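What follows is chain A.
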Amino acid sequence: MMMTPELALILSLAIPAIGALGIAVTGARPNLREAVTLLTAGALFAVVLWLLQHHLEGGVATLTVLNLLPNLPIAFTVEPLGLVFALVASGLWIVTSVYSIGYMRGNDEANQTRFYVCFAIALASAVGIAFAGNMLTLFLFYEILTISTYPLVAHKETPEAKAGARIYLGILLTTSILFLLTALIWTWFEAGTLNFRLGGILAGQIEGPAVAILFALYMFGIGKAALLPFHGWLPAAMVAPTPVSALLHAVAVVKAGVFTVLKVAVYIFGVDFLAESGAADWLLWVAAFTLIATSVIAVTKDNLKARLAYSTVSQLAYVTLGVGLATSMGIVGGTMQIVAHALGKITLFMCAGAIYVATHKTEISQMRGLGRLMPFTFGAFLLGSFSIIGLPPTGGAWSKWYLVMGAADTSQLVMIGVLMGSSLLAIAYLIPVVARGFFLPLSDQEDRPQPPGYEISTIRWSEMREAPIWCVVPPCLTAVLSVLVYFAAPTIAAFISPIVGQ
Partner candidate 1 sequence: MIDFAQVLSHYNYWVIITLMMTGLYIIVARGNLIKKIVGLNIFQVSVFLFYITISKVAGGTAPILTGDPDTVYSNPLPHVLILTAIVVGVATTALGLALVVRIKEAFGTIEEDDILEIEHALESETEPQA
Partner candidate 2 sequence: MLAFLLATAVMIIRMRNLFAVVMLTGAFSLLTAGLFITLDAVDVAFTEAAVGAGITTVLFLGTLSLTTSREKPATHLPTLPLAVVLITGAALVYGTMDLPGFGDPAAAPHQYVMPEYVSGTETQIGLPNIVTAVLASYRGFDTLGEVGVIFTAGVGVLLLLNGGLGGRARRNGGEGAAPPVSAPTDKRKGPDRA
Partner candidate 3 sequence: MIAALKAHLPILLVAVPLFAAPLCALFRHPLFAWTVSMLVTAAAFAGSLCLLAMVMAGGPLSYYLGGWAPPWGIEFRLDAVNAIILVIVAGVGAVTMAYARASVGQEISRAAQPLFYTAMLLCLAGLMGVAATGDAFNLFVFLEISSLSSYVIIAMGAERDKRALTSAYTYLMMGTIGATFYVIGIGLIYTVTGTLNMADMAARIGELEQTRTIPVAFAFILVGLALKLAMYPLHLWLPNAYTYAPTVVTAFLAATSTKVAGYASLRFIYTVFAADFAFEERTLLFLFLPLGLVAMFASSAVAIFQSDVKRLLAYSSIAQVGYMVLGVSYGNVTGLSATILHLFNHALMKGGLFLAVGCVIFRTGSHSIDAFRGLGRQMPWTMAAFVIGGLALIGLPATVGFVSKWYLVLGAFERGWWPVALLIVASSLLAVIYIWRVVEIAYLQPAPAGVAVKEAPLSLLLPCWVLILACVVFGVYADPTVTIAETAAQSLFFDPGAGLPPMDGP
């Protein structure tokens, strides 16, 4: 069978959907079910890779399915930004799947079939968002993503899980219906189209303060980008099992949010139009405030996952800030940040999960000395932290670098300061975790008299208490990947540069 770009696009959506079905059908036989999951994830990644190759060869892939509304079709287009997101999502899905299998079995969780089904649907919608050819299609998948992740957040069905899921759904639906939908219809009303077009569709169609209002509707409407004050759903969703957090924070949900932000900026408004009209100026400040404020909150959190959650909010604001700069550097930096943060944060979350599976510890203060028992996990955590902070040799270094360059381009000295300050805060909330893990004695060994010659800082392989291997290998892998991204960064930058007119 010949692979055509249309077919590939269809497959990229159909594979996870069929996968979901397959998982549902094979639910009674866990081994088969997990095999289906992995197979689906692998196949999806392969298709996306094919699309990448096709794109690199200069091919164009578009697909118009049918008219949802007259003159408003459900359409898909492959473009660099979407490819980057699709690659991140589908690639990390494999890793997360492997990890979920270890985690869910390790914890003996209930409702596993529902979990995998919803996961696959979420992935299908993430791919749909990535390849959406117009804003309506994107919105469609955006909402499916929200709904399909709701059961995941509520997975444990405890009162806290329900409350968290309610907040999750509430904020995401409220913002998307109240602001994003309004913005969409407004755009349609003004521009007569919702197709993504380089240089934007709104340029010249709308002027004055309306531009800023519409832009604000978009920015706050994309609740998944977690801009203050609509960030509350992310910490609330922390009640979910760790693989879900990984999905939310790294693979699909927040990435879909910031990806949409980028899409809107580049294809709906157009970077130049944004810069000219000054509509995005306010966004810089909101993003900067979000960035600093949530970093500070993160420092105060003792619960590891909560700390990571606030860190995510803060890191997402980097992308928004990149958009707010309204320069090509800002957009490139934002895109890089999607990749780098995805890899970094998924590593951190999987490590947190691995710690939980192995020791059932959730608070940072309890994690003293665990590094020596779980050296791989903590090692991966360290690399992930580097990426979040923005230290070489990890991908995060580049994204931060581009953003600083962007800020310098537009002489936003304050923003440079904000970026630097936030990195310092990231050090403050991430490094102690690792440091405690490696350099403090185990909390339950404190009181015990140590045998002679016991060095607290040595790793004792015989005492290793790592989580199941399926929980440990994935974070190590992603940690390595975030290092690799450091070296691949110029390639990525070159890849997306066409869309920002360089």
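Definition applied: contacts are C-beta pairs under 8 Å (C-beta built on N, C-alpha and C of every residue); 3 or more make two chains touch, one makes a residue touch a chain; residues count from 1.
A quick word on the picks: all candidates are chains of the complex that A comes from, given by their letters.
In this text, all values refer to a predicted model and were calculated from it rather than measured experimentally.
Here chain A appears alone, and the candidate among 1, 2 or 3 that touches it in the complex is 3. Only residues 66-70, 74, 136, 139-140, 143-144, 147, 151, 154, 157, 162, 166, 169-170, 173-174, 177-178, 181-182, 185-186, 188-189 of chain A touch candidate 3 when the two sit together in their complex.
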